[in-house]
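Removed from the display is one protein chain of the complex; every other protein chain stays in position.
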Amino acid sequence: MGAFFRLQWSGILVGIIAGGIALALSAPAFLSEFNLFVLLRSICVSLLVAYAQMVMLGVGQMNLSVGALGGLVAVVTGGLMDALGVPTLPAIMIGVAAGGAAGFVNGWLTVRTGINGFIVTLATASAFAGINLGITKAVPFYNLPADFVAFGNGRVGLFPLLLIVPLLVTVVLALFFARAVPGRHMLAVGGNAPAAQLSGVSVPRAIISAHVLSGLLAAVAGVLAVAQLGSAQPTIGSDWLLISFAAPIIGGASLAGGAISIVGTLLAVVLIGLIQNAMVLVKVDPYWVQFLLGALILAAVWFNRYRAIKVGEI
Amino acid sequence: MQVTRMRGALAVGLALGVALSPLAALASDNKIALVPGGPHPYFAPWEQAAADAQKDFGIAAVEYKVPAEWKLELQTELFESLAAQGYAGIGYFPGDAVGVNSTIAELKASDIPAVALGGCALDPTDTAFCMATDVYASAYLGTKALIEAMGGKGAVVHLAGLLVDPNTTLRVQAVEKAVAETNGAVTLLQTLGDTDNQEQGDQKINALLAAQKDQIGGMIATGYISSVVAATALKNLGDKKIKLIGIDDDKIVLDGIKDGFVAGTMAQNPYGQGYIGAYAVDLLAEGCTVKADAPFITTPQTARFIDSGTLLINAANLESYKDDLKKLTGELQASFKDKFLSCP
Partner (left out) sequence: MTSALDAEPRPSSASAMDPAPRRTLTSLLLRGSTQAGLFVILVVLWVVFANLAPGFLSKFNLNSLLRSVAVDIVVGFAQMVVLATGGMNLSVGAIGVCAVMFSGYLMQVLGLPIPVAIAGTLALGALLGWLNGFAIVKTGVNSFVVTLASASLFSGGMLILTKAVPLNGLPAEFGAFGKSAVGPAIGSMPAIPSLAVVALAIGLGLYVLFKHSTLGRQILAVGANARAAEMSGIPVDRTIVFVHALSGALAAAAALMLTARLAAAMPAVAGDDWLLPSFLAPVIGGTALSGGIVSVVGTILGALLVSTIRSGLLVLEIGNFWLPLFLGAFLLAAILVERGRAAYVAREQARRA
């Protein structure tokens, strides 16, 4: 048990288990297959969004354009399918590639101009949102290929088909940061950039790669959101900012860079999804939802902190 | 693509508009702007309405101007820049029913008349009048239609929009009233807030269905996006047992009616609001004034309300409702000047 509590994310896991048990007892519908499906489906996009920010936190930067970038990719992909009749797979590939390119623009501007990534991505977020609005004039793209929409709604038992994508991404990211040289370089730069530079790591390259990776992840999130909603809505991404930071940081990532936790981020997204699901299941007065969400997140974080002090981590 | 198809449909409207307009020869050199609260598909018909009004009424320019985001600040900044550019009058949707009033007062002080279209500014306001669907009446009628579709008994869920929007409070009251009038035959199971956003709405509405789809007899959605998300959710679930009354005529909702997943939706008349709104603003800028004894309706929001028409779209009138709305628009426009304005 002691060893378990030494794990950084164990506090969040305890929160999820305790919350799950409490919910199962108070709302029998919680454990129904359909509800678990809904819960799992709701975390797919959030998880990718959280990873998109986590990567940036790893390299010691922020990407305020995750939402705008994801939204842009969503309407580009939807527009290709609807307006131009591009088949599903090429449309998705072009969309994701556009996301990677947008991430490259973020990274390149940050490195070449020496302007703080915070400001660069704040400005590019406005630019991406402008392109989104200019393309759509706020009118969504509706006519998407049936197979694509079916993928967004399909399920095997309680598992949504959509979940395949974030799970694959989780595995790839875990390998990338544990094994691959560029991944380790990113964390080294995030931990101590001058030291990394001295030990032969190319800091600009690590930062640009992180931005491209972040752009790709946000792009995949955008495409998934389109599949999930069944139409390419221009508003996709508009409220991703807070969850993108909240999940990795609750999961143990350091704002100062260099330290990230993929499992922690995953569990934090599940915890937030669980809390939001619970609000509906136990029929919380709509005016109380926001208040309780804040209180529960604070409690989870405080508990994790308490655990860390107890096991002498701090 | 969707937009072009919508244009095609509206071209018919243009032809109709020309035919309906007895005032086509009256030219004015005013520049008029139609300003929605922010980017939203509800207002897409305003672009065509602006172009038609400019042509039909011989106005120098009618422009459709959209604030970049759904924020009070951006809308008021847009108003101010329009005033700085010499626009003669503005028809607007109050993104914030109270917050716009101080800017509208400044516009009036600079002799720029404003009318509220699609939604009302809260009294006291310097807005000349409000032409819209009455949110209270629409939610009330929608709930009535829902109760009828449910056979007069069962449990209802209300899918409401943004909680920080005061209109949401009105809609909640309207739904509660309609439910209360059944004397217990129909109960309000739950009110779900903040569903007027794709991602949040999708999650909340699906979680709701997961928890209680067997108890729910019907759902009333009072937000544009809430309706779209609820229609999609029911279709994905393949459930025709739960009755849904939505709002507005988004393609997804109309398809839902066609396929039998949606019982009906409360149509509003955005094209008519934009078209007649531009006409009225032009007349006000020419020196007309609002008649003291005009037949305005008093609503909880304002004492100068003009109903732009609402009707229930269901399987019966799915193909013809657009013509019904056009007819409504034509009738309203033809008698508008005599009924509501006194002109020099």
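The chains carry the letters A and B, assigned in the order they are written, with residues numbered from 1 in each.
By our rule, a contact is a pair of C-beta atoms (placed from the backbone, for glycine too) under 8 Å apart; a residue touches a chain by one contact, two chains touch by 3 or more.
Model, not experiment: these values are computed from the prediction.
Asks: Which residue among A:A91, A:V189, A:L267 or A:L281 touches the omitted chain?
Replies: A:V189
Asks: Which candidate, A:I119, A:L158 or A:A174, sits in contact with the chain we can't see?
Replies: With A:I119, A:L158 or A:A174 as choices, the missing chain is touched by A:I119.
Asks: Return the single residue from A:L84, A:A150, A:A180 or A:L255 that touches the missing chain.
Replies: Reading the full complex, the residue touching the unseen chain is A:L255.
Asks: Even though one chain is hidden, which residues of subunit A still touch it in the full complex?
Replies: Residues of subunit A in touch with the missing chain: 60-61, 64, 109-111, 113-120, 122-131, 133-134, 137-138, 189, 193-194, 196-197, 203, 207, 241-242, 245-246, 249-250, 255-257, 287-295, 297-298, 301-302, 305, 309, 314.
Asks: For subunit B, which residues lie in contact with the unshown chain of the complex?
Replies: 39, 65-66, 68-69, 71-73, 76-78, 80-81, 83-86, 96-99, 101-103, 106, 110, 122, 124, 162-166, 168-169
In the analysis below, only the chains that are shown with their structure count from here on.
Asks: Can you compute the centre-to-centre distance for subunit A and subunit B, using the mean CA position of each chain? Integer Å is fine.
Replies: Taking the mean C-alpha position of each chain, the two centres sit 35 Å apart.
Asks: Show me the residue ranges of subunit B that touch subunit A in the complex, using the header's touch definition.
Replies: 1-3, 6, 39-41, 43-44, 47, 66, 68-69, 160, 163, 190-194, 197-200, 202-204, 206-213, 225, 228-229, 232, 236, 251-252
Asks: Quick one: in the complex, what on subunit A touches subunit B?
Replies: Its residues touching subunit B are 27, 29-30, 32, 34-35, 37-39, 41-42, 45, 79, 82-83, 129-130, 133, 137-143, 153, 225, 228-231, 233-236, 238-239, 273, 276-277, 280-281, 283, 286-287, 289.
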